[in-house]
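Complex shown without one protein chain; remaining protein chains in place.
Labels run A, B and C following the written order; every chain starts at residue 1.
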Amino acid sequence: MSPDLSLELCGIRLEHPILNGSGTFDAIAAHRAFGDAVDERLPFSAYVSKTITPERRAGNPPPRLYETPAGMINSIGLPNKGLEGFLMEDLPDLVRLPVPLCVSVMAPSRPGFAALVERVGQRDEVAAIEVNVSCPNVKSGLIVGEQPGETLALLEVIRPLTDKPLIVKLTPNCSDPAAVARAAAEGGADAVSLINTLRATGLDPTTLDPWLGATSGGLSGPAIRSIALDQVRRVVAQVSIPVIGMGGIETGADALEFLALGASAVAVGTASFRDPAAARRVRSELVSELVSRGLDRLPSPHVPSTST
Amino acid sequence: MSPDLSLELCGIRLEHPILNGSGTFDAIAAHRAFGDAVDERLPFSAYVSKTITPERRAGNPPPRLYETPAGMINSIGLPNKGLEGFLMEDLPDLVRLPVPLCVSVMAPSRPGFAALVERVGQRDEVAAIEVNVSCPNVKSGLIVGEQPGETLALLEVIRPLTDKPLIVKLTPNCSDPAAVARAAAEGGADAVSLINTLRATGLDPTTLDPWLGATSGGLSGPAIRSIALDQVRRVVAQVSIPVIGMGGIETGADALEFLALGASAVAVGTASFRDPAAARRVRSELVSELVSRGLDRLPSPHVPSTST
Amino acid sequence: MTDRVLAPFGRRRCAVVANEATGGYRLISALDEGGPPPRAGQFYMLAGAGWGGTGGRPYLPRAFSVAEAEAGADGVRLDFLCEAVGPGTGVLAALAVGDALHLTGPLGRPFSTPCELAPGAAGAILVGGGIGIAPLAILRRALAERGVPQRVLLGFRDRAHSGGLDLFRCSEVRTASEDGHTGHQGYVTDLLAVLLEGDDADSAAVYACGPAAMLEAVRELCAARDVPAELAMETPMACGFGSCFGCAVPLAGGGYMRLCVDGPVVRAEEIETAMVAGSGH
Partner (left out) sequence: MTDRVLAPFGRRRCAVVANEATGGYRLISALDEGGPPPRAGQFYMLAGAGWGGTGGRPYLPRAFSVAEAEAGADGVRLDFLCEAVGPGTGVLAALAVGDALHLTGPLGRPFSTPCELAPGAAGAILVGGGIGIAPLAILRRALAERGVPQRVLLGFRDRAHSGGLDLFRCSEVRTASEDGHTGHQGYVTDLLAVLLEGDDADSAAVYACGPAAMLEAVRELCAARDVPAELAMETPMACGFGSCFGCAVPLAGGGYMRLCVDGPVVRAEEIETAMVAGSGH
């Protein structure tokens, strides 16, 4: 008998624990390349949109990609149609996906975040909102997700604006992600997700100038998996809300490692670039891993005794 | 004609810019394995000792190593003979090395650091002291190197205790290494070195428990090189003292990338495990890189206009 | 506009059926049992088995224009022309017959027909440079099958950077080379300039693929003479299906297109420049 992969995450029923990492699978563009098969066989149990911002953004100048040992750096720069463009053009298109929809949002100010959360939260098509806090607060200059205080202050503004689950996407570029996770939980976040990419740069091998148009970017892929595992481990130990783990997941065994450390769900990011259907393979490998261990369901997510 | 690789670092004349990363080459043990060839053909222009602490330490329980994609995690735990043991047993042995000696020190308190710096600084055999600030301050609980304030306070205590160059070894596990570097420079450090390892963990593939005896450890090797390059870039832009860059250097081209970003010197760490003489190869590849670019000397280290 | 052929969702494993040197390049053929025949101008994301190698790269797959495709009983034989310039192309160039080739595709927007480009365009001028001749081979055949008259102009830097001419065997090809080892000594765009000064300018559409500087020269020549042109461009790609936003090419009107889904074949007037940072060798 096949193990039961289903779970409930922030009140949302999911068929299995594998999501996509925000910004690593564009279901609309993928539909142009692969047609209806993308929707029919979407390998994710929930679909997380690329991060949207209040205003339309073109993104960073090219080049935007740099391959590294066992990973890649991206400096994409959040190109998106802006809140209105997303609601009018993309959201209606995403509704055809057979899974719950989570919209990722980011703004350079608290009022900007507030507008995003409020407007997105009003839409019935949206099951959850992921709050990407890797952006500097234009007023304080501080990067929200690097500071527990900034994160809590942001949550205090946006939490009252919606009943939808709020998932805070943590940044790994700080000394204590667990402290930020605690602040998020204290501020009423329903879950945290981690890790986002690590700040990195690469040089043009010929000129020795920084290769990326934006000078530096974020590292993802297997190179960062062991860092992600450690941050997930630390965060799980300190919050009682669910944790969505990601960073370099390539195989079912990798996914199981995050789940075994207490993550409730996982996300496949960069691996989808190597194979658009990678998450489907990850899922079937996860099933095999469970079967070979004689398990008929997922490890139960760790709930620490010292919850906030 | 062969390019001139020599440089002056904190007043110390070095034949070339390639040092060893602290804790990655034990000249005494290597002598047991390779005999006098180690001293005669030491591939480093200065020798950095493994970090010593005030008291003798046995180190962490095994296992202490975990291999990752393009890198490894170590949880060695600073085994060392303690200050007295080092001065009496190891230092006399290290004097036979044909290069300047830099002693790496770490303590869990400012008085502990003070004792190390003062005692080590009194020894003529010692050319410089590397101050490893990745340790928590037992009083404040804060990790010194993660906090500019802690770093400055430490420098204020130890700077007056020696005339020897003080090199502060930064930790990458914080949101703003450049701020810590600025604090070090402000406190009178003569140079900074970076990056140390990134917090990471790995699981036993069979039991899914953390593999390392100490649960987590530090990631090194090519996987972290792009992170190291970015931190070096940011630090170089903000301090006018020399920067020693390291993290995943495997080839002469890698070394040149750090130098091109403004590092004054580089260190080879984990690569020495793959080949004890790796740094020699790095050096000759660096020469070839310079020759093929028509350069007769190293790129001049970047000195930012906005110096502290 | 000629419709793109959709790719099956997910990458698939094919077997390498041939890998031969042609000049300085390799002609790698794989038997694709799971995908449809591609259109000229489309590409595939290719990878060997697994990933990693000396230096930990390649990690990502690499984009390759399909150079020729032939549907048979067992599947579609796909030909790729490969210039080994780094770890990714190096792994592919070293594949042996029987080895696994993992591919996703066909991807991207194909070439249009001349009359799709301009009502008056009856003939085609194909301009290829270096490894960029690959997609022109399948385009030439596709156009020939439709009876479109065409001229093929191919340029190479030197002998080491040339090859694949056999793919064009049944057509008249004019060549140029910077070192003069074949044809006109100079740039392939010199040949194009001459052609466009003749009658062809009024009735032809230009199709070009090659180094960024060549494409930019083609774009300027065609713009100056109002000749419709399509360029098959290159830029580093991580995914090939519109998901990473890494393949940005500046649009004439501002902003960027994603070359993998909005290209790789673009109308010359769509883009701001063909000199996209990061796309050179």
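Here, a residue touches a chain if its C-beta (ideal position, glycine included) is under 8 Å from a C-beta of that chain, and two chains touch if they have at least 3 such contacts.
Note that this is a predicted model, so its numbers are computed, not measured.
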| item | value |
| --- | --- |
| Touching partners, among the displayed chains, of the absent chain | A, B, C |
| Listed residues B:Ser45, B:Asn74, B:Ser134 or B:Asn173, member touching the removed chain | B:Asn74 |
| Residue among C:Trp51, C:Phe156 or C:Tyr187 that touches the chain left out of view | C:Trp51 |
| Option from B:Ala37, B:Val95, B:Leu142 or B:Val291 whose C-beta touches the chain left out | B:Ala37 |
| Touching residues (missing chain, whole complex) on chain A | 69-70, 222-223, 250 |
| Contacts of chain B with the absent chain, listed as residue ranges | 23-26, 28-30, 32-35, 37-38, 41, 50, 58-65, 67-72, 74, 76, 79, 211, 213, 221-223, 270, 272-277, 280 |
| Chain C, residues in touch with the chain not shown (by the definition above) | 49-57, 59 |
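Rule of thumb we're sticking to: only the chains that are shown with their structure count from here on.
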| item | value |
| --- | --- |
| Furthest chain, CA centroid comparison against chain C | B |
| Chain with minimal offset from the mean of all protein Cα atoms | A |
| Pair joined by the larger number of C-beta contacts - B-C, A-C | A-C |
| Rounded Å distance, chain A centre to chain C centre (Cα mean) | 35 |
| Sites on chain B at which at least two other chains make contact | 69-70, 222-223 |
| Touching two or more other chains - residues of chain C | 52, 55-56 |
